[in-house]
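Please read through the structure below; I'll follow up with questions.
Every protein chain of the complex appears in place save one, which is left out.
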Amino acid sequence: MKTRSDSGPVLDKGDVLLEARGLSKGFPGVWEHLILDQLDFDVRSGEVHTLLGENGAGKTVIANILSGYYEKTEGEIRVKGKLVHFRSPREGLAHGIAMVHQELMLVPAFTVAENIMVGLDAPLFSYGIAGVEKRIQRLVERYGLQVDPKARVEDLSAGQQQRVEILKVLFHEPEVLLLDEPTSLLTPSEADQLFVVLRAMADDGKGIVFISHKMREVFAVSDRVTVLKLGKTQGTCQIAETNEDELTRRTFGETVPDYMERPEVAHEELALNTIEMVPSGLEKKPNSQGISLKIRCGEIMGLAGVSGNGQTELIEAVTGLVPPASGEVWILNADMTGRTPKEFIERGVAHIPERRREIGIVEQMHVAENVVLKDYRKTPFSKNTVLRHQQISSHAEKIVEKFNALVPDLWQTECRILSGGNIQRLILGRETWRKPPVIIASHPTEGLDAKAIRHTWELFLALRAEGSAVLLVSEDLDEIMSLSDRIAVMFEGKIMGIVDGKGADREILGHWMAGGTASAA
Amino acid sequence: MLVFGDDVVSKMRRNEVNKWFFRMVGLVATLFMLAGGPFMASASAAGKIALVLDVGGRGDLSFNDMGFKGSDEAVANLGVEVVEIQSNSAADYLPNMQNAARSGQFDLIVAVGFLIADAMAEVAGQFPDQKFAIIDVTWLGKPNLMEIGYEENKGSAIVGALSAMVAAHYGYDKIGAVLGIEIPVLYKFEAGYRYGMHWGNAKYAEETGKASDVGLLWTYTGTFSDIAKGKAATEAMLAQGAGVIYNVAGPLGIGDLEAITEHLEAKGKSAGPPFMIGVDANQDYLGDGHRVLASMMKRVDFGVYSAIESVVNGTFEGGVQILGPHNGGIAMSGEQDLADFIQFGVNGGAIGASDRQAIIQNWTGMREDIPAWIWEAVAELQAQISDGTAEVPCGWCPDTIKEIRAKYPD
Amino acid sequence: MSSPSSWIRNLTPITESLLAGVVGLVIGAFIMLAFGYNPLAAYRSLFVGSVGSVYSWAELFANATPLILTALTFAIAMRGGLFNIGAEGQLYMGALAAVSVSLLHLPAPFNWIVAILAAMVAGMIWSLPVALLKLGRGVHEVISTIMFNWIAHFFAFYLIANVLTDPQRGERTIAVSESARLTRVFPDATLSSGLFISLVTVGVIFFLLWRTSTGFEIRSVGYNPHASHYAGISIRKQVLRVFLIGGAIAGLAGAIVVMGRPPYYAVLSGLPQLVNLGFDGIGVAMIGRNHPIGIVFAAIFFGGLMTGGRIMQFDPGVPFELVRVIQGVIILALAIPELRRLFFLARERLAGRK
Partner (left out) sequence: MELTHLWGILFISLHAMVPITLAAIGETIEESAGLFNIGLEGILLFGALAGALGAQASGSALVGLLTGMGVGALIGLVFGTISTSLRGSQLISGVGINLLALGFVALMLSVMGAPGFHSVAREVQVPLIPLGVGNLSPLVPITVAVAIGVWWLLRRTQLGIWIRAVGENPAAADVAGIRVNRVRLGAAVAAGVLAGLAGAYLSIDWFGAVTKEITAGRGFIALAIVVFSGLNPLLALLGGFIFGFFDGLATWVATYPGIKDIIPWQFVAMMPYVVTLAVVAGMIGRVRFPSALGVPYLRE
């Protein structure tokens, strides 16, 4: 497949397409240190250049600056040797630089074609939707990015939405494509398909910048790799000249254990029990079937799966946020089907939500208020509906201290100015201080540094030792395998299988995550 | 994130702005203090008058504007100075009256509108040496207060008779009344109009030998401001065969007349019938002079003017004065005051000065087209009302208006 | 927490509001010049007329009294994430309910309390369908409050003309009985003890919002309904609460106007003493940043403009409409958070030029 795009320029392999020298970026007032510090980086025609690094290493910021969405603080950027200064993403696009954002930059109410039209430079009163749909079809066929141009984006799965994002930039025939963690929403096989696409585009002479923190992917697709740590480059090398261990060391500093040893906790009582339960929102899926999930007290159940396969709906059902479409939810031997979130909380269900800024906290309220977001109505924090600030303060202080949250002031600081990591610390503290019998944790360590991740894991194990049941929902297979007593895999609203955490086979899990039906050994 | 960055920068600047700001506030306050001499200004030679209006304010081309007309004439003829005080809310009535009285600079304070009655009662008692006058109120009884009441029912009876006879003459079997908010003063208009219609029907039968059964269409629109209601109500009445529409809702007359104008235009005509009857002021000049048949003039201007005049002449006396057909305080519009009111309309921007001649011509033509006996009949009723032989009912409250509606049905 | 610099920073909203006030007055001055009035003389009257004497202060507070309450109605809804512009209609109902209590001829000590309670209940009843339509049928409160305001308008007209009519004085309803009238603070000013009821309400709402779990829930839902649902707070309950509390306060405003605004103590036909109090409350709430204390200051400011505006008509002869123009410009200026910064930049630039 060597068909060139209709308008794409002919490029020689190996030419430097995009080059950054001494790139720095600071957010004064928010971060004391520079988020990017004197970074050199380039991407050449015909290569896939991976930016590898932990969360918070500055990968996204680089991409945002190179594509024109952020302005750099210092340094220079050249496109094919010519010094440029982008003030907007559109200027970046005009120079052939396009970015696919990690968070979806889509209009949910629009169709796929309409979403693509948003970025077109068409005359005001034209309406080229038919042409756009046709061209999408062509791109879909060429790159195997299966998606219906007439479908409404909000009806698509996360993986499909990701494809729309890629289609959106492909439409502009970019020379350099920056993809920020594009696989985070894809199944392993979808990711592999994407890599084929990226390869094909590189072979077309485009330069691909691929951002990832997953080692497997780095080796699957890259030509070169640059490791980034806390805004500083740890060096660039050809993929052929390095290996996984070396990269892991450079990226994370240490390797994670496969399975954290822990003593047996023998409880027979069921903490969470769903009986043929179909979460609301999944009942319309083809062959939806009831989920029967049983978690004993003192057990950590890992729930693996690619996002968008029903985990969110399952969590909503077992926390009472949305009553299930059918079936029953039991918590500690009480039928909680159809009860309110408040009743679930009172029954002892803690919930560490995935969308922490959106539902985990009230951003405009102060730190202290957020710490008691679920407890303000209980003694000692209020008495006869009157809040007792003294008690709330000292409690919040304790939580902040115990979880090392960086918080300027309990009653002056609105939560919105806190970083994601600090918010997560507050939420972890709020949800676990009562030692709840049931903890539903969704991506609990996302955005935390390595030390905090370690703390969190230890916290879960400690709670487990005291008899708490944990439902750990994560896309990070490493985390799930390290922590879980048992691992369940979810795909398209169904539980594909459950295996013991100790000695779980990564390949079988991956197979289930992609919808395969292989049985556990 | 940039936003937060900005905020931090701005916070550093805020303190400085604050300090600077307080200095400025101080400066402004000082300026205020320095700006004036003593607060009360001196009174002019012939006298200074305060005119306190209710919330309707000016621009109704009827009641309130008539009050102004009276004071304007006093300015011109008597050399007094007049200060207009508008009320934004009923809460302003008492303070406005008090402020005027307390200032001591006014020789007379005139309140226009019965809603101010309670405020007047209090202030007139508080300031026994201040002279007051009030329009549309007759029940307060203070020695320093001239109360001027109007017999709107009688005037409405006269135009009611005219409406019924003209409608019958042009072959219509209905007349209409578009009223504003349901208030007692409007009951008086309604009562009189009903009486007049029945009188006119009887007179028509008597004069022509043909039975006349012109009926009444009427509606309270609940507004003195939404012109659309006047227009829609008038259109409805025209569709039901009304030949004359009585506007008893101030500015809604604009809509009444617009409806009539468009109704005529659709027939390729400009002159009525159908006609409108104007209210309070002489509104005959509107509609090119030939779509407003007549107006029930409530001479608020006379009331205001005579109160001012009595102060200037030193003949001011407290007590009730009733203005009605007998003394010209209530009258049907006639030729003598048409020119006067054309000027009123020109000043108000309602018509252009160049239209004057055409309007007078049209108006004369309109009136001449109506048989002389009708005008004579109207004059006869007016005389009967003046000498008391014709007793026009006056519906001041809901119960009496119900009786009147039963006695003089639609 | 209480360093001097933070103290002055806490004043920022106040200085911002004052700055907007000054900008409004300056632009108003130019408009006056354009219409041929002397702005200095006008502002002197405005100033002296609003704060120049005890009497003018009393009038200022009398004007502020109902505005504080209608602004609270709007503000508490805004705090709860709802756009309740129904104070206008609820106010009418409250006023009429307070008047109708005098039909009961209750003994003196209870009379005023019953009248106030009746008004609050009437206000709540009038806002209940708004809440129910929202909860049950998803009808946006902007639609329902606008419609209910108009329905209240005509319903009030009906009651005034047919049910509560004073048999001797058809232009108004029966009066509130003597024993239910709120005491006048000064013999000749229209200020009554209603002011204290307003201020107590401010205190109650302040306490409710920031010192009780109910207020916690209202604010939490207002900021983020999703997170509140997650935290176990019933959103539906807050919607109901916010409308009922708001309705009660607006009803109270109506009661205070008829019970404590001499000389009427009755509802006049056409509702001239009530119309627009609800809508003006929205402006007051916005200037006061939907904060009870801010609302008190904003209401004083509005009340001052109204009071001084009366005097402006006397000597300089500036028409009352101009006060509204100034109010409008001030509110527009208040809408601009950047004003402070623009102002600073302008000053910097001027200083640089020297």
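So that you can tell them apart, the chains are marked A, B and C in the order they are listed, and the count of residues begins at 1 in each.
As a convention for this text, a residue touches a chain if its C-beta (ideal position, glycine included) is under 8 Å from a C-beta of that chain, and two chains touch if they have at least 3 such contacts.
Predicted model only: the values in this text are computed from it and were never measured.
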Among the chains presented, those that the missing one touches: A, B, C
Hidden-chain contact residue, picked from the options B:Glu262, B:Glu317 or B:Glu391: B:Glu262
Residue of A:Lys25, A:Lys72, A:His101 or A:Arg224 touching the missing chain in the full complex: A:His101
Candidates B:Leu78, B:Leu115, B:Ile148 or B:Leu217 - the one touching the absent chain: B:Leu217
For chain A, the residues touching the chain missing from this view: 69, 88-90, 93, 99, 101, 105-110, 114, 117-128, 168
Residues from chain B at the interface with the omitted partner, ascending: 1-3, 57-61, 65, 176, 182, 215-223, 225-229, 231-233, 235-237, 239-240, 251, 254-255, 258, 261-262, 265-266, 288, 347-352, 410
Residues from chain C at the interface with the omitted partner, ascending: 31, 35, 133, 137-140, 142-144, 146-148, 150-151, 154-155, 157-158, 161-162, 282-283, 286, 319, 321-338
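Assume only the chains that are shown with their structure count from here on.
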Most extensive contact between chains (C-beta pair count): B-C
Central subunit by CA centre of mass proxy: C
Centre-to-centre distance between chain C and chain A (centres being mean Cα positions), rounded to whole Å: 47
Computed distance of Cα centres, chain C from chain B, in Å: 32
Complex contact set, residues of chain B against chain C: 10-11, 13-22, 24-25, 28, 31-32, 35-36, 39, 41, 54-55, 83-92, 94-96, 98-100, 102-103, 114-115, 117-119, 121-122, 126, 181-185, 187, 222, 224, 396-399
Sites on chain C touched by chain A in the complex: 1, 210-214, 216, 219-220, 223-224, 226-234
Chain B contact footprint on chain C (complex, rising order): 5, 8-9, 11-12, 15, 18-19, 22, 25, 40-41, 43-45, 47-49, 52, 55, 59, 62-63, 153-154, 157, 160-162, 165, 167-171, 188-190, 257, 261-264, 268-270, 272-273, 275-277, 306-307, 309-311, 313-315, 317, 319-320, 323, 340-341, 343-344, 347
